[in-house]
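Okay, handing you the structure first.
Just one protein chain is left out here, and the rest sit where they should.
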Amino acid sequence: MRLGTVIFGSLMHGVQVKLDPGRSVEEIAVGRYVAIKGEKKRFFGMITDVSLEAVDPRAMVMPPDISDPFIAKVVSGTTTYGKISVLPMLTISGDAATMLEGPQPAKTVPAHFSEVQLASQRDVELVFGPEDRQRFYIGTPLDMETKVCINMEELVKRSNGVFGKSGTGKTFLTRLLLVGMLQKSGAVSLIFDMHNEYGWEGKSEKGHRVKGLKQLFPGKVAVFCLDEAYARRRNVNVDHMVKIGYDEIEPEDIALLRQTFNFTDASIQAIYGLARRFGDKKWFESTLTLGEEESKKVQKEMEIHDSTWRNLRRSLMNLQRFPFLMSHAPDDAVKNMLGYLERGINVVLEFGSYDDISAYILVANLLSRRIYTQYREKVDISDAKGNKEPVPMVITIEEAHKFLNPEVATQTIFGKIAREMRKYNVTMLVIDQRPSGIDEEVMSQLGTKITCLLDNERDVDAVLTGVAGKSELKSVLSRLESKQQALIFGHALPMPVVVKVREYGTPESYKELGPLAGDGKAKTDKLDDLWG
Amino acid sequence: MDLGLKVAEVVETSSSEFLAQCYELDGAPALGSMVRTKGKDCEIYGIVCASATHSVEPGRRIMARGQGAQSETDVFKANPQLAKLLCSDFRALVVGHGRGRSMYQYLPPSPASIYAFVYTCKSEEVRDFTKSLNFLSLLIDTRLPVATDEVIAAFLRLASQTQQEPQDFLVKAGKDLAWLLSNDIRRLDSILKRLRNDREE
Partner (left out) sequence: MTLDIVQLYGQIEAMAGDLKSRQADYILRLSSALDTLKSAALNQDRLKQKIEKAKATWLVAGLKENIDIHKAASALPDDFVAVASDGSHVDVDRHQSARLFLLNIGLVQLQYGSKADALLLSIPSLYFGDEQLSLRSQDGRQVLLEGPLLGIKRSVEECRYLADRVCEIPGGLPVVALVDGSLIMWGLVGQRYEDFVVEQLLIEGFLKQLDRFAGQNEKNKTAVASYISFPRSTDVVNSLRLHVCPYDPVDCDKYCKGKFEGRECDRVGGLLDRALFSEFLSHGERSAVFFSSSTIIEKYGAHQVCFFYVKLDEEVARVEVPLWVADDQSLLDLVHAVVLDQSRKGFGYPVALSEAHEQAVVSGADRERFWSMVERALNEDNIRIQHSLKQRSKRVRWI
């Protein structure tokens, strides 16, 4: 369907398209895809702005009398016309490279007066590829029925981010991505589920119950939980309870909590000092159990200030109250988790009622650090011996800015993982509503970003840092609907796309997402259980 | 609309226009209507852009005579010499020419022939000619004795009545005008307002 013709523009800032008379500006939405028929190439781009123009500026000051329908008809598209800005992103067909390798990034602009049309379904399929063994259907482009698919294998080759202010559907989006990764990425997920959304079941905004990963893929997901009481109460099918011993807690784990506990530099120094004194495995317990006198002695010895000491002890005691922390854990949670992960079974750690940020940071960081260390070893060994490498793993963390803000990014394992990219077969999926809180360097390491509506300009800027066509995409991002719409761009996609996110939570959606879906091959067993 | 009547003869001619003297007093075709005459090897199409009635001899003025009369017809009856001393004529702007079945919307190589007969165009001729409106720029850019905008609007009003879809024709013509007059909104507006037919809703 023809929209208009190209009249002006540049590669950097996009091309200006004059709308044909008869095409109302009101029909056009920012974020939609258009195809431009250039002289030799066909371009694919996104509408990033819409404006009103007049041939003679006087028409704006003394508008023609459009209460007369005749004059209105004459004037529309001639004296006054609509204009859209289009960011050309890909060239498709017409080109030897495109024919061999598919759409190429646009390196030029279409010729003057090229015809611009709304993109067809075929165009979208050509760009994004059809749904197949690697490509997971995530949603539809604006005002279209075509399926936009993300190549999951590509996606997990890098760390990625899911952003959006609260209530915009990040959780649903994350669920879909997790399902997609589970089915098609060839990677295994370790998910730190702070609010118990992903494992067994979750809740929609309206309070409806929504199936979690385990319900959809019982054989592929193991649910771990920190909170026994919670699991029982909610009738969650838990594979393992997680307990963590004091002897597993290292100074780095506590140092990471500096912002939560307001540790000063002195406190951090003290922590490291104590570890040196008591040993990595004993320092935590020791610090907690020290009597008054001994405390004083240690204080004096280590030149720890009184208030510092007190603050420190208080913080540790705060942690102590968590039932999942004990002197010594009965079994090795890490080993258990690794056991599943190595077999390609996804692990979700639900925090139950311990959705306290300090618990989350501590546990996520601690477990990840240890798992990561194991992974490194395995990768190094396999490199040396030529064995099979461990299965690629994606760690999903929420409230990412707590882990990855500039102050602590260098200290957490997650910062390290982000920097090392996929050196040791581990990447991350970070979920956050304050991307401006995340360290810039980390942000730049994220391969693909999936963003729902953000209304804070700093957050918007943070997400779009270093992206081509940033200012144009900014207007698209700020116009997203508050629910079920996301802008996705980055490594795993040939070009940015605004999608209406597919449904999750209805029986049809479960049917489509379940083990039957995606690659068209029928799978048997226990299907009936799934349909809610 | 008239069905192609012979109404006048060319008495002055130039590349871009011609003056035709009518056979009958007040016999000039309507302002803006299309007329056809002959050129050297072609038919020439023109648009009536001004008409007048005056004494045949330039020096003589017409005097009012009808104080006691009931109507103009009575004045002519009581003064039979008047009909012979007055004439009506009109100026037509050349907008195109035709050879055989083809019509061209640019000036013919030679002007209309002196003493050539001038006919009003039939509805079908107008409809065929106005399939394209390329010649509108001729009308817009010329200095005419009558305000050009009036002639353009009159022409479009009349031409629209020969079309199957008069309103569509007017909208299309309006859009062509909008391009030609893109730097003169005031003029475009004044012409568009004159395109109102009485039949418009």
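We call the chains A and B, going by the order they appear; numbering starts again at 1 in every chain.
Throughout what follows, a contact is a pair of C-beta atoms (placed from the backbone, for glycine too) under 8 Å apart; a residue touches a chain by one contact, two chains touch by 3 or more.
In this text, all values refer to a predicted model and were calculated from it rather than measured experimentally.
Novice: Which of the visible chains would the unseen chain be in contact with across the whole complex?
Specialist: Output: missing chain touches B.
Novice: Pick out which of B:Ala83, B:Ile114 or B:Ala147 touches the chain that's been left out of the picture.
Specialist: The single option touching the absent chain is B:Ala83.
Novice: Which residue numbers on chain B touch the omitted chain?
Specialist: With respect to the unshown chain, the touching residues of chain B are 57, 60, 63, 65, 76-85.
In the analysis below, only the chains that are shown with their structure count from here on.
Novice: Which whole number of Å gives the spacing of the CA centres of chain A and chain B?
Specialist: 73
Novice: Touching chain A in the complex: which residues of chain B?
Specialist: Residues 167, 170-171, 174-175, 177-179, 182-186, 188-189, 192-193, 195-196, 200.
Novice: What does chain A use to touch chain B in their complex?
Specialist: It is residues 21, 55-56, 58-59, 62, 64-65, 68, 70-71, 73-75, 77-79 of chain A that touch chain B.
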